[in-house]
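Heads up, one of the protein chains got dropped from this complex, but the rest are sitting where they should.
Chain naming follows the written order as A and B, and within any one chain the residues start at number 1.
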Amino acid sequence: MIRPAQLRRLTGHLLLVLAAVLFVSPILFMIAAGFTPDDQVLPAASRGWPAALLPVEPSLQNYRDVFARMDFLRFMVNSLIIVSTTVVAGLAINSMAGFALARLSWAGRRAILVTVVALMVIPFEAIAVPLFFIAVSAGQIDTYAVQIVPFIANPFSIYLFYTFFRDLPREIDEAALLDGAGPWRLYWDLAVPLARPAFASVTILTFLMYWGAYLWPLMVTTGPEVRPLPVAIGEFPNEQPVQWGDIMAFATLMILPVMTVFLVLQRWFVRGLAATGVKG
Amino acid sequence: MRWIVMVLSALLLVACIGPGDDDELLVWFHTGKPSERAAMEAMVADYNASDPPRQVRLVCIPEQGYHDRIETAAQAGRLPDVLDFDGPYLASLAWKGILQPIPDHQELVDNLLPSLVAQGTWRDQVYGLGQFDSGLGLYARRSALTAIGARIPDGVADAWSVDEFEEILRGLAERGERQVLDLKLNYGGEWFTYAFSPIIQSAGADLVSRATPVAAVGTLDAPQAVAAMSRLQSWIAEGYVHPNADDNAFISGAALLSWCGHWVYEDYARAHGDDLVVLPLPDFGTGSRTGMGSWCWGITRSCRDVDAARHFLTYILGDDRILAMTAANAAVPATATAAAQSSLHGPDGPLALFTAQLSEAAVPRPVSPAYPVITQVFQDAFARIRRGEDVAEVLAEAAVEIDREVADNQGYPSP
Partner (left out) sequence: MSRRLADSHRSGWALSAPAIAGLLLFVALPFVIAVVLSFTNYRLNNPLPTRWVGLEHYRALLGGDQRFVRALINVALFAIIVVPLQTALALMLAMALNRQCRGIAFVRSAFFIPVVYPMALVAVVWQLLYAPGPDGAVNALIERFSAGSWSAAPGWSVLDGRWTALPAIIALSIWQGVGFQTVILLAGLQAVPTSLYEAAAIDGAGAWQRFRNVTLPGMWGPLSFTMILTAILALRLFDQVRILTPDGGPGLATTTVMLETVRSASAAGGYRIGRASAMAVIFFVLVILVGLIPSLLRQWQLRRGA
């Protein structure tokens, strides 16, 4: 015997699962098209849902083409260099600043804190044009540096570290100071290990921010040499001849590693993202 | 603002792509076709082996984004000594002072096709010299034309009228697949200006008036221009035009007419052999017109040894080198003497039409510093016309935008 309440719950579950499958359909479609021969992609796409989510005459030809035609590895390496350098260097200097603002008392601390909060208001898009002008004039077009250096210091990251360090109990520094540790030791031996959740959040947030960046790399790269993945995929449909199978294989290769990392570390991602929302 | 720039360049860990070895001549070359690049590299190797005043260091740069790279390098003061560029951009590069006039050019241009001299000259100075010019026409399948009893023109003067052309479209479409015309709609950028401004000129209008400064209102939005672009729009609307998404429509036989330049000739000839004919574009009223102009070489303002640069240009403009390059890309050789030796472009060659067109029907794209904006605006307008928007409205707006840009630059006075 199924009671009505149970039945309602079950239909609820089923609807949710159906919605989830519908929701991921574009991605399943992308993966299927990546295995479908180029001239079959469009006809296959018109078969309707859910038939279009299955590949036709599956083969790995598109993947071979992506490495031969598009030099996928170059773009992947570019993205890795740019994103990892920005994130790691950012962790270092932003956590230092957040620590100094939260735990040390020094002349100018308040003014700096106010400045950091004020700068959080300026979206990147508002300074893209002057930054482009500076980059061009400094001869930095088509370099890694121009895609990394301006983004290392980040007011959001500083603020996140600041709130985290601020909320650590005071007693820890007192004890350390009695041991004769200076501020640098305090930062390195105590604050950094304790702040692992903050480091995780900032890593995830800044990774997502720079990994998907499109506007700025588009403005400061004129060719493929130092281009990251998002710009490369955006330009791919403009390459002649247009081969949708190759494009979707490229997209799949680009996203699969990150999707895997996300699924493994989902808890951390969710916590990291939620950290942006809590202050409201 | 200079100090900002200086501080920043110091801070930005200056990447060292600087001008390189001081004894070398730094030369930028855009790379389109791999065969062009191979020909250029071979030429430079030969040049360097010939004990020149300075060794040439060739830097190959992808065509997409090439002109952006010239502009950004100019702003940063990092131009090479010599570079190539797309011909219609010459006036803009010269006006901005990115190029300097080529000294003692007389002997270099003596043997050059008049169309190339015109392309390379701006305000009485020569800034650019090309190894080749371009050809634009209609590729067709002789068998298909014969089957519908169409006349096959044997020269520019004999071109189909646009009414005749539309009749042929109808005739071909009725015999099989409807999408018989390939306009290379899959191409991007400059193609649209190059390929379709000739129909506006053939109708009796133009992109801009050829006065100084240029003006688009009254020219680009003239009724003749609207009429010509409307006819082209109707071909698309009526389904005659193949989308050519895989760039294979004509080769595979799906399309029977292909509106394209010299660069596809070899692929087309390989696919269709003797069945391939090369025809002039249709006549929209005042005679068939066609495009011209191509990439050419110039000396930048930061060139450290103008004599050595000129020596290099003299070398690559020799008939042998011109023939080597045009064998690689099927373009029209830049000199009459080289053209006469070319198996493709000589008087009996299959592309003799392209050589003849250059003196009879080709119209240079406007030689004006406004050209980069003119072509951008026209490309945007073309995209809208292609989507079926109102042609008169689109061209009127485009004309206003071009003229606003000219006015903004005070008509491009000599600096």
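Just so we're on the same page, a contact is a pair of C-beta atoms (placed from the backbone, for glycine too) under 8 Å apart; a residue touches a chain by one contact, two chains touch by 3 or more.
From a predicted model like this one, the values you see are computed outputs, not experimental measurements.
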The chain left out of view makes contact with A, B
By the document's definition of touch, the residue of B:Lys96, B:Arg170 or B:Arg210 touching the omitted chain is B:Lys96
Touching the hidden chain, out of A:Leu119, A:Leu168 or A:Leu194, is A:Leu119
Where subunit B meets the chain that is not shown, the residues are 1, 4, 7-8, 11, 67-68, 71-72, 74-75, 95-98, 179, 236, 239, 243, 372-373, 376, 380, 383-384, 387-389, 397, 405, 408-410, 413, 415
Interface residues of subunit A toward the undisplayed chain are 12-13, 16-17, 20-21, 23-24, 26-27, 29-30, 33, 41-43, 45-49, 52, 93-94, 96-97, 99-101, 104-109, 112, 115-116, 119, 121-123, 125-134, 136, 149-153, 155, 158, 173-174, 177, 182-184, 187, 208, 211-215, 218-219, 229-231, 233-234, 236-237, 244, 247-248, 251, 254-255, 258-259, 261-263, 266, 269-270, 273-274, 276-280
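Rule of thumb we're sticking to: only the chains that are shown with their structure count from here on.
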Chain-centre distance (mean CA atoms) for subunit A and subunit B, in whole Å, is 41
Within the complex, subunit B is touched by subunit A residues 38-39, 134-146, 149, 221-224, 235, 238, 240-243
In the complex, subunit B touches subunit A at residues 4-5, 8-9, 11-15, 61-62, 64-66, 68-69, 72-73, 75-78, 186-188, 245-248
